[in-house]
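The structure that follows is given in the form of structure tokens.
Here the complex is missing one protein chain, while the rest keep their positions.
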Amino acid sequence: MSDPTTQAGAPAPRSGDDKPRPGMSERSIGLLGDRKKARLDELAQASAADRGGISLVRDAVRRLRRNPVAIVGAIIVGLFVLMAIFAPLIAPHDPVQRFDELTKNLTVDTIPGATADHPLGSDPLGRDFLSRMIYGARQTLFVGVLATLIGLALGVLIGAIAGAFGGWVDVVLMRLTDVMLALPSLLLAITLVALASRSSQWTVIFAVAIVSVPIFARLLRGSMLAQRESDHVLAARALGVKERNIVLRHMLPNSLTAVIVQATLTFAVAILDAAALSFLGLGDPDINRAEWGLMLGVDGQRYFEVRPELAYYPALAIIVVALGFTLLGEAMREAIDPKNRR
Amino acid sequence: MSLLDVRDLSVVFQRRGERPFTAVDKVSFSVEPGQTVGLVGESGCGKSVTSLAIMGLLPKRGNKVTGEVLFEGTDLLKLRPDDMRDRRGREISMIFQDPLSSLNPVIPIGVQVAEVLERHQGRDRKQALRESRDLLDAVGIPDPQRRLSEYPHQISGGMRQRALIAIALACKPRLLIADEPTTALDVTIQAQILTLLKQLVDETGTALVMITHDLGVVAGLCDTVNVLYGGKVVERARRHELFAHARHPYTHGLLNSVPRLDSPRGERLHAIRGSVSDNIPWAEGCAFAPRCDNVVDACLEGPPPLEPTASGGDLRCNNPVSEEVAVR
Partner (left out) sequence: MLRVIVRRLLQLAVTLIALSALIFIWLRNLPGGPVEALLGERATPERRALLTKALGYDQPILVQYGKFMQRVLTGDFGNSIRTGDPVTEVISRAFPATIELALAAMIIAVGLGVPLGYLAARWRGRALDNLTIAGTLLGISIPIFFLGYLLKDVFTQNIHWFPPSGRLTTGLDNTSVTGFFVLDGLLTREFDASADALWHLILPAITLATIPLAVIVRITRASVLDVLNEDYVRTAEAKGLRHRTIRGRHILRNALLPVVTTIGLQTGALLSGAVLTEKVYNWGGLGTLITDSISGGRDYPVLQAIILLAALVFVVVNLLVDLSYAFIDPRVRVR
């Protein structure tokens, strides 16, 4: 069989001469006509599109949106934040007001249950439990966010400095985190509370925050160390960019995604630890504050036999929110893992 | 009767939420006792999947295998998993590409060799270790006694692959499948391993299926060569025929892309245009069409049929490379 391309009167193109594109040589296309060419291009595009997105972050977000677990987590977190923000609009009553219709039924071993006006009944002091639950989202969010942010800020600072500078700075800072890691998390928190001269909500926040510092520190340090030798950092340095700017503008942002993932997971741990401290009597001394951990750990425990709902509702709320953050955090972690890319 | 007769083997991968992907598309070839057959193609053409399907090593779920794989008359695909397990390592063996990751890092080498003998030939540990030492010696590993208690990370890449060959041939299988056994090795070691393989299969009369993308490997070893593209066989020929007169444009391109010492200076390297992913489904036409210089109308109408050639091979092409151009 003779080669039709040679028949057209021009030399057969040598492979590799043509511009590389998922198509064919001009000659072959011309021979087949536009219709066929369009079809070929279309098929080639289809196979290229199958191979998925390009940028790591966009790829991750795409995968997250398709992941039902991530969606559930995000919904829970979203509802939680909304409930916290709009508590005054959602709650039927004021959380600190004592209602006569409830207090008059309070005895040593009964706490009024659900009534028409008060769907979740009363708390031990005659206040509307439902409103306290809704407002509880605020304080819980407050404690969680603050503890996470403080832990994050300190941890990132320590880790970034240790990783960026290396040498003895690194050694000293790592010994410092070793001391923090010498005690398991809750015990560390307990120790810190014990060391505080006065208990307050801030004591709890700080204690829980310090627990997460070593985790963030390690994360940042690892990320910094890995990046120090990477090509884009070496290039920036070669171009004369100041070390400070390299760290701030190039290296830190790259660690951002890992930090966000860890912060999400830390939030869940933070509210659980705060609840544990309250349970042990080491928490916020203002036991009237509407915060789920406090409500669960103090009232919930004290009145468990009398009215277990005082424990069940805050516990359920904490579990759901902790679960939501954990689901979201885990899904995010899997989404950015490059091993998962097709 | 052929030793191995693969007939219309197809493997379709189907993962949840994704389109089905046909990795192996009605592939047929056969292997006679003592023969060495090559399966050649670029990455992604289905040659590894073919070998895994023959061995029954594909994951249990996510794929569908059809066709027949007749080993001495028995269809391996129809065997119960336990029966196939009995044959693996004993009648058919396989070695893989990366010798370091193919060995268990926490178990001594001696045990990894011995366990095949313990399993298939009923030896006890002491006896098996003794025979293992002899096997390691036979594949050219120096000081085999010491190696028995060493771990994979303690020996070199070449020695690891030799050990894997020893393991594969321990029970004297009638068929050995080698999936790119030298790709992960240094060039000098490659030659040694290939020589070793050739020597062993000649000595023992074991048939060999050599899977590779490297035509140089094929040239030294194989009696018959099957060229795969897009999951189908596109050319089959005896070794001399293939290298002398490759007819399929893809094979031709592969041969052309091997640089030669005697080509004129300054001459550009020839590469096949595009990449493996620039293909069209066989149902629409020839998968190679987007990259082919010989493409004609018929190539976009459906898969070209596999037809016998005058020289005793097979060819799947509507417009093969002409005789004159084919000769290099």
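Here are a few things to note about the model shown:
All chains are identified by letter, namely A and B, in their written order; residue positions are counted from 1 within each chain.
By our rule, a contact is a pair of C-beta atoms (placed from the backbone, for glycine too) under 8 Å apart; a residue touches a chain by one contact, two chains touch by 3 or more.
The model shown is predicted, which means the values in this text are computed figures rather than measured ones.
Of A:77, A:217 or A:327, it is A:327 that touches the chain left out of the display. Among B:39, B:94 or B:193, only B:94 touches the chain that is left out of the view.
Of the candidate positions A:70, A:84, A:190 or A:270, contact with the unshown chain belongs to A:190. Shown as candidates are A:114, A:179 or A:235; the residue that touches the absent chain is A:179.
Residue B:105 is the one among B:17, B:73, B:105 or B:266 that touches the chain missing from this view. Within the complete assembly, residues 175, 178-179, 182-187, 190-191, 193-195, 197-198, 268, 272, 275-276, 279-282, 293, 296-297, 300-301, 304-305, 308, 311, 315, 318-319, 322-323, 326-327, 330 of chain A touch the chain that is not shown.
Where chain B meets the missing chain, the touching residues are 55, 57, 85-90, 93-94, 96, 98, 101-108, 111, 115-116, 119-120, 151, 153-154, 164, 167.
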